[in-house]
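A single protein chain has been omitted from the complex, and every remaining protein chain is retained in its original position.
All chains are identified by letter, namely A, B and C, in their written order; residue positions are counted from 1 within each chain.
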Amino acid sequence: MADDWEIADESARLPHRPPGAEDTAVVRFERVGLRYDVGPEVFRDMSFTLPAGSFHFLTGGSGAGKSTVLGLCYLSLRPTRGLVTLFGHDVSRAPTRLLPRLRRRLGVVFQDFRLIEHLSAMDNVALPLRVAGVPEPDIRRHVPELLAWVGLADHLEARPSTLSGGQKQRVAIARAVINRPDLLLADEPTGNVDDRIAMRLLHLFEELNKLGTTVLIATHNEQLVRRFAHPCLQLNHGALTLRQPEPPQPRPGPRPAGGLQGGRMDRP
Amino acid sequence: MADDWEIADESARLPHRPPGAEDTAVVRFERVGLRYDVGPEVFRDMSFTLPAGSFHFLTGGSGAGKSTVLGLCYLSLRPTRGLVTLFGHDVSRAPTRLLPRLRRRLGVVFQDFRLIEHLSAMDNVALPLRVAGVPEPDIRRHVPELLAWVGLADHLEARPSTLSGGQKQRVAIARAVINRPDLLLADEPTGNVDDRIAMRLLHLFEELNKLGTTVLIATHNEQLVRRFAHPCLQLNHGALTLRQPEPPQPRPGPRPAGGLQGGRMDRP
Amino acid sequence: MRSDIPLSRDRNARLVPVLVGVMVFLAVLAASGALALDNVLDRWRRDVTGTLTAQIQAAPGLGAEARAATDRRVALALEALRGHPAVASARALDDAELTALVEPWIGAGELLDDLPMPRLIDITLRPGAGGDTASDVARALAAAVPGASLDAHRLWLSRLMDLGEALGLLALAVVAVVGVATTLAIIHATRAGLTAHRPVIEVLHLIGAQQDYIARQFARHALTQGLKGGLGGFMLALPVLAGVGWLAAQVEGGLIPRVGLSPWDWLWLVLLPLGAAGLSMLTARVTVLHTLSRMP
Partner (left out) sequence: MRSDIPLSRDRNARLVPVLVGVMVFLAVLAASGALALDNVLDRWRRDVTGTLTAQIQAAPGLGAEARAATDRRVALALEALRGHPAVASARALDDAELTALVEPWIGAGELLDDLPMPRLIDITLRPGAGGDTASDVARALAAAVPGASLDAHRLWLSRLMDLGEALGLLALAVVAVVGVATTLAIIHATRAGLTAHRPVIEVLHLIGAQQDYIARQFARHALTQGLKGGLGGFMLALPVLAGVGWLAAQVEGGLIPRVGLSPWDWLWLVLLPLGAAGLSMLTARVTVLHTLSRMP
């Protein structure tokens, strides 16, 4: 796991994002509005920017529109009004051919996991690699390593329906990060795990962030937002406000040294 | 809402549980063991009792077996070994005819909601009443009231797929409590809602508890467990320990007076 | 009855009615074919069984004398036939009948009167006459009257009848096979339609619904869907049947009787969509109860 996940030649993998160009916008919303079908507008005139390499939380009450914002970012929804750009491309006007290539640079943790029921945990996590054409031997090596790291070494062949809620969520997270995305979007990724695992997963996201991945995490967990000092986008009645992190709080316990290595987490 | 939900002649509804007989066990596990198919035992020799009218949390790491314990309580699973009694009936030996009647005295919030996709929120919540043969006019009155109370007045006719994660969870909770069950089992009922709504839902559970409902809530939310002073069953490596509540902490904000009344919660 | 779980709002479940429709459509075509064939055979049977035709050559020459000679031959033949133990009755066709028979082939007109026409005798056999009765009668006739023979045509028709009967059996066999295949397909489609509803069944079960309550919901739903599909397929088959009937009416010859379906046949056909819907309902009920019986 470690060798493959420790950075080596990150710049070579990300030619579109020259080192130091932190100000390049990975996601940019400009006066975006969205309504579902004939319903009311979920929000309007929303503007914000996620610079490359940034780490943001996205909070807001239930039904405020967090998942909707993420859906716009991962190209599952099109804005009704306004402009959404992803990696500098206007998503409304990008040619259809281009979209799959943009999507492969994303990692998404869906709120309802969206695991494929008739595939094993391993096959589910391998999906982004298969789609990207990664050679099978590499898949066979990387996937079990990552699953072991999230504490599912014993469940490689389990169908999603035989996994507990938190185990499913960890499979979903593994699938989102397996191809080291340029942009990670996670929707309530710790809703079904206990605080210990939540910490561990957040550290995984921070580790990825250090490798250059831009991260946006929608969450209700105020504690998490407070504990990790990252800027927070707050959705409230369709309006977005950016809240800078409070002065760093003492982290609970020492941060694990070998960040992404470590043993199993199952039944801690 | 209020009139119907405020107690009136509770004793008449619960002849099996004479007032004051708090020691009557609603759920009793005796040296229970369970394994799925050919897998390892999730736990063994588990014994505990939920007295009538009690309120317990159930905690434990992801994959520890919380959902499995609840599944045993709501008769979705049969113990591989040991004895499980529900309302005094040995579930392994109760005649099949009896089980639906036992199940109707339960309210269950499933971790994955299990809403019926092609029914509206209203029809989903109405399901337990329909199954119990409640007259349609009563259903038409009670269901919208309860949905309004959990903040979904605007979403009565919405299909589950058009609801946000937290909205789905609230529909699931409404369905569990609509028939004022004798035993409420909730699996991670606040995983998808923010703290404010979580508090509100917990108060709903406490309110029900005061009306005589026995409550068991599986959760990862340590904060919640600490904030509400109720005994907590802790699952750890297949062993169960009972932790009595710490000395009462100051509750966050005044508890709403008209507990179960009140306005909408959507987009707080 | 009070309002139930609105299963019919599930819009994905259009498969079952469509498949039931197609199956009923095919089954109606197959069954009506078999029934019509059976009707044709029935008429042939009535026409043919127990009757024979003898042909008496005309005496040579033209004119009244030759006619008288021919008449004598016919009288002789009638006598011989009536004396035969297997013959119930024998009747000579009169001139008008004979002319009517020959006319289509040779044309009407005075020519006919001049020709030395062979005479025909309709023979009715006693019931229960065996298969070789015809040969027996033929031999007796030939011995009694020179130039008399049995009409091979009718004999041949009787053989055709046997063939037709065998083909009818065969058609019935094919219809049976189609019926079995149809039944299996409807059962399978209904069950597959229900797998999509397994979570619903599970939730209803866990909510405390009685097994029978759940099964009834799904059975009623399946019945409605099956009726929709079955009647649809039946309706679609009607114009096809009408077209086939029209074509058949066009080709009706003297030999091929009118192809048609009796009211009883129609009853059978109407039973097909109803049966398909009932089958779908029963399958739903059994499947749901089976699914439930495997839940604790």
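One rule holds for everything that comes next: contacts are C-beta pairs under 8 Å (C-beta built on N, C-alpha and C of every residue); 3 or more make two chains touch, one makes a residue touch a chain.
Predicted model only: the values in this text are computed from it and were never measured.
**Student:** With touch defined as in the header, list the contact partners of the absent chain among those displayed.
**Tutor:** Missing chain, whole complex, touching shown chains: A, C.
**Student:** Of the listed residues C:Leu7, C:Ala31, C:Ala189 or C:Leu231, which contacts the missing chain in the full complex?
**Tutor:** Hidden-chain contact among the options goes to C:Ala189.
**Student:** Among C:Ala31, C:Ala86 or C:Val178, choose the residue that contacts the chain missing from this document, as touch is defined above.
**Tutor:** Candidates C:Ala31, C:Ala86 or C:Val178; residue touching the omitted chain: C:Val178.
**Student:** Can you say which of C:Ala68, C:Val240 or C:Met295 touches the chain missing from this structure?
**Tutor:** The single option touching the absent chain is C:Val240.
**Student:** Please give every residue of subunit C in contact with the chain that is not shown.
**Tutor:** Per the touch rule, subunit C residues meeting the hidden chain are 12, 14-15, 18-19, 22, 25-26, 29, 33, 57-62, 105-107, 111, 115-116, 118, 134-135, 138-139, 142-143, 146-147, 149-150, 152-153, 155-156, 159-160, 162-163, 166-167, 169-170, 173-174, 177-178, 181-182, 184-185, 188-189, 192, 195-196, 240, 243-244, 247-248, 250-251, 253, 255-256.
**Student:** Considering the whole complex rather than only what is displayed, give the residues of subunit A touching the chain that is not shown.
**Tutor:** 74-78, 96, 100-106, 108, 114, 116, 118-119, 123, 127-128, 130-133, 135-136
Quick note on the criterion: only the chains that are shown with their structure count from here on.
**Student:** So how do the chains connect up here, line, ring, star, complete, or something else (other)?
**Tutor:** Shape = line; chains linked end to end, path left open.
**Student:** By Cα centroids, which chain is closest to the centre of the whole protein?
**Tutor:** The most central chain, going by mean C-alpha position, is B.
**Student:** Compare the CA centroid of subunit A with every other chain's and tell me the farthest one.
**Tutor:** Centre of mass proxy via C-alpha means gives C as farthest from subunit A.
**Student:** Distance-wise, how many Å sit between the C-alpha centres of subunit B and subunit C, to the nearest whole number?
**Tutor:** Distance between chain centres, rounded to whole Å: 65 Å.
**Student:** At which residue positions does subunit B touch at least two other chains?
**Tutor:** none
**Student:** Where in subunit C do residues touch two or more of the other chains?
**Tutor:** Answer for subunit C, listing residues that touch two or more other chains: there are none.
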